[in-house]
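Apart from one protein chain that is not included, each protein chain of the complex appears where it belongs.
Per-chain residue numbering starts at 1, and chain names A, B and C are given in the order in which the chains are listed.
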Amino acid sequence: MGRHFLQIPGPTNCPDEVLRAISAPTIDHRGPTFAALGTRVLEKIKPVFGTTNPVVIYPASGTGAWEAALVNTLSPGDKVLCFETGHFATLWQSMALELGLEVEMVAGDWRHGVDTDAVAAHLGADTAHEIKAVCAVHNETSTGVTSRIGDVRAAMDSVDHPALLLVDTISSLGSIDYRHDEWKVDVTVAGSQKGLMLPPGLSFNAVSDKALEAHRTAGMKRSFWDWTPILAANEKGMWPYTPATNLLYGLEVALDMLADEGLENVFARHQRWARATRAAVEAWGLEILCLDEREHSGVLTAVVMPEGHDADALRALILERFDMSLGAGLTRLAGRVFRIGHLGHFEDLSLVGTLGGVEMGLGLAGVPFTPGGVQAALAVLQED
Amino acid sequence: MGRHFLQIPGPTNCPDEVLRAISAPTIDHRGPTFAALGTRVLEKIKPVFGTTNPVVIYPASGTGAWEAALVNTLSPGDKVLCFETGHFATLWQSMALELGLEVEMVAGDWRHGVDTDAVAAHLGADTAHEIKAVCAVHNETSTGVTSRIGDVRAAMDSVDHPALLLVDTISSLGSIDYRHDEWKVDVTVAGSQKGLMLPPGLSFNAVSDKALEAHRTAGMKRSFWDWTPILAANEKGMWPYTPATNLLYGLEVALDMLADEGLENVFARHQRWARATRAAVEAWGLEILCLDEREHSGVLTAVVMPEGHDADALRALILERFDMSLGAGLTRLAGRVFRIGHLGHFEDLSLVGTLGGVEMGLGLAGVPFTPGGVQAALAVLQED
Amino acid sequence: MGRHFLQIPGPTNCPDEVLRAISAPTIDHRGPTFAALGTRVLEKIKPVFGTTNPVVIYPASGTGAWEAALVNTLSPGDKVLCFETGHFATLWQSMALELGLEVEMVAGDWRHGVDTDAVAAHLGADTAHEIKAVCAVHNETSTGVTSRIGDVRAAMDSVDHPALLLVDTISSLGSIDYRHDEWKVDVTVAGSQKGLMLPPGLSFNAVSDKALEAHRTAGMKRSFWDWTPILAANEKGMWPYTPATNLLYGLEVALDMLADEGLENVFARHQRWARATRAAVEAWGLEILCLDEREHSGVLTAVVMPEGHDADALRALILERFDMSLGAGLTRLAGRVFRIGHLGHFEDLSLVGTLGGVEMGLGLAGVPFTPGGVQAALAVLQED
Partner (left out) sequence: MGRHFLQIPGPTNCPDEVLRAISAPTIDHRGPTFAALGTRVLEKIKPVFGTTNPVVIYPASGTGAWEAALVNTLSPGDKVLCFETGHFATLWQSMALELGLEVEMVAGDWRHGVDTDAVAAHLGADTAHEIKAVCAVHNETSTGVTSRIGDVRAAMDSVDHPALLLVDTISSLGSIDYRHDEWKVDVTVAGSQKGLMLPPGLSFNAVSDKALEAHRTAGMKRSFWDWTPILAANEKGMWPYTPATNLLYGLEVALDMLADEGLENVFARHQRWARATRAAVEAWGLEILCLDEREHSGVLTAVVMPEGHDADALRALILERFDMSLGAGLTRLAGRVFRIGHLGHFEDLSLVGTLGGVEMGLGLAGVPFTPGGVQAALAVLQED
């Protein structure tokens, strides 16, 4: 009874308008009405990436778009430089290995973003230019740490290395400031189910001219993910195979909502929620996983459990008692952190409710903490 | 951007399941599929009223069902006994006068429920039995005071007066314990848009055998509201004119949800939210309008503004800043109270958000109050 | 399995867009967002009636709006002139009698519209002006006959009689050409569930200045239906009691669709379907109930069954076998006619399917007829 609080860091709460839009009857994906829709969304999606270049839209969930980024730009045995910023960064490493690439992995503590000094050091040492791509996760959904991609680009430029820059923005796009063109990102990977406020099922590759050039000679095998036939069909607002029509209906609604609000305002709204959440966590006397003030995520906050207390037991209690889903700690953080999502279609008062649920849960679970987190969050939300 | 917080005391938030149900295609209201639906909802609605007698369902909003209660049971010039428990009680008085009835009105201070001593006194004095009906509002939506209908019935019985008992449960049905049969209510008036968690557009008359007997000789003119053809058509699950088919789809879903949860649990849930809300108001140092501990409403809490502060300005600020609708003070309470709805499809965490929005609004509006109301509510919700 | 064919003459098929619109969350009917919605629909509804005067919108189904027309303009014992054009005309007679009016009924054969000569004769004979209102049904849903209201008005004017003209357009509004102002209609009664392509639950009174003047002195008792408080609240886009918010969402969508198409086109579309349907019926060698070429309805066609064959058995067979609902013959036409609805959100190809279902049903039921009706309809639809 009552509305579920979906406060994982994605999939996020979808606006009613989006959910109603995706329930419209499916249309002929070869007809003129679809072509007009396709043309509109392919254009409206660009500003969200901060690009004027093409954005490829896949009828597949986000993980597929990472595979697409790799198979479209690289050749078997190519080396990529990865950074162990968290769970999802390691997943991309696994994927690259499975697909036959070589991975140079920079170790990390899962509490910081991409180490830009390491970027410069590794690329600077690679005088033979064996590293063909740098793979970074913009916002690590598993840790609540946002890497500074502009600084990654600067580090790459500082050593004048020609590697491609591939960036995962699955949990940041449409929520945290991001600039595909300005930061000279080559492939930006994204999904529908976070800041774009849609159900899962669409994913994206924004591609630079340099990426398109690499694509021409990239030797990895590909068919479904191949940019070339998609970009060709996109010229007429279509796809070479059946697109996910109903999600595209919702995408247009979501893009219109973001444009109406203004991306600046969207980003500011998420930062404000993040500040309020951190104020609550600090008032509780709990530790935030992210250690660098410049890297706090706008879309989620990962909270470290006091020693001897199980984050998953807390989450289960909160789900049972207050019908709220929080994010789990993943792999090496399992049981040690819980994650509060504050992104997508969300609002101040639901954040208050979310933090209230956490605070009551902490109390009921017998976790040592200082009450007053919600009150601290109210102060931020009221004044800010 | 974000979900609106609809915290007026009705219309209430509707479950997604109900909203989706009412968007199903309309069907032939003379066909067998409809007849089966009609038969089901006419049966499933009864326990919510606490009755085994018929419930008439109108394709009209709640005010119409009050008119129906009067025109079906009374004759022109009949006298009815009313109680000034708040705005809606005075509306029924106006309606009775407009329809040509005589009204004996017991004055009240809008901070108490029906005065049961007055019931006994007025009826006891009416030895000629000129009073044909006692009209009471179970839950005064304008004040947050719940009259004790069982005690009203006891008072009527104590003087052995034959008047009908007509009760408005528009804002209480499906949220606050109510017993049409046990309390020997003759006509219970209700609407769809509160505890039944539907959009507005349906209304109800639960009718006792005594009411049906009065109906046979009642002299007021009626056609649309006439029980007789409706009850006849209801035998086959139909209506004598076009029913509000799509709302009936939603009604079945809502009734199933209430039955699944169990009405006892539904009532307890609302009382718990009311306790938490009062804890917040008391922590703020503000005054609750309802003055009798036995009469606090489970579905809304009316809060008195400190002298010199305008409740409507506060509500406007909260709407503008936090996108939450609160109930206004009505007529003689205009500007002096605001009302927090906590009924319908609702949940602990949204109550926390609601109270957080009020607390921040009080701060921003410069109303003198003590912070900490949300924290007090958390304590109630956590322990209770 | 499959989509039901709802080919009764109302409720009609609703556009998906309308159904999705009514499933949006209910909002505060006292807030600014609602006020803006109310103001818009109150304005957008006017052209559909062909009026620049106010239109009262009730949160009640269509029958209620007829009651409203009577109680707002007349006094107890007033005489109204009615015409027995079919089932619904007799229902309004019953209603008038129930409400305490006197009825002068002009008999009819249920195969013609209002007899304009009789209008002139009855009113001409009423030199004392005892007849206070002429009640006509624009489109008789039970017979498929459309009365010529402009000619009714001319007949009234020809004898210079001051009676009000009250017209039921429940099954014609938004489908058949109608002109409230030009024809000097005083109250036009309508409902949501036919040409307006909504589920049932809203009804309408368009009111002339003369009706408003009559209203001021009309002595019938009224409260829920009273125009005065509604028109006053409408000034701000609101209602004096809870409106049927979600249906108003759908109303705006439907009104926008009608305006986008253009009412001229809407009317022409229905006439064309009616012509195709009549071509089919004629090809089958069956009789059309309507006997006057000037009065064929654009929204439904009533077909007379050959002697010895039961229309209801045919309808049951078609429902069972082809999942299509057709309209029954009502009261004195029961079993003798069936009615094919071709109104609302509808299209050529579904009309072809509808007629195909009837043709197959006739064959399976053993009704004597000539095959080829669908083929005849195709010819009309193709050429026209």
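Miscellaneous remarks
The working rule: a contact is a pair of C-beta atoms (placed from the backbone, for glycine too) under 8 Å apart; a residue touches a chain by one contact, two chains touch by 3 or more.
What you are looking at is a predicted structure, and each value in this text was computed from that prediction instead of being measured.
Contact with the chain not shown here comes from a single listed residue; of A:Leu99, A:Ala118 or A:Leu263, that residue is A:Leu99. For the chain missing from the display, the contacting residue among A:Pro243, A:Gly298, A:Gly353 or A:Gly373 is A:Pro243, taking the whole complex into account. Residues 1-3, 5, 13, 257, 261, 266, 269, 322-324, 345-354, 356-357, 359-360, 363-364, 371-372, 374-375, 378, 381-382 of chain C touch the missing chain (whole complex, contact as defined above). Although one chain is not shown, part of chain A still touches it, namely residues 4, 6, 8, 10-14, 19-20, 22-32, 58-64, 67, 76, 94-95, 98-100, 191, 193, 199-201, 220-224, 226, 241-247, 319, 325, 328.
Mapped onto chain B, the footprint of the missing chain covers residues 16-17, 20, 23-25.
Operating definition for what follows: only the chains that are shown with their structure count from here on.
Relative to the centroid of every protein C-alpha atom shown, the closest chain centre, again from C-alpha atoms, is found for B. Annotation: 34 Å between the Cα-based centres of chain B and chain C. Multi-chain contact residues of chain B (touching two or more other chains) are listed as 13.
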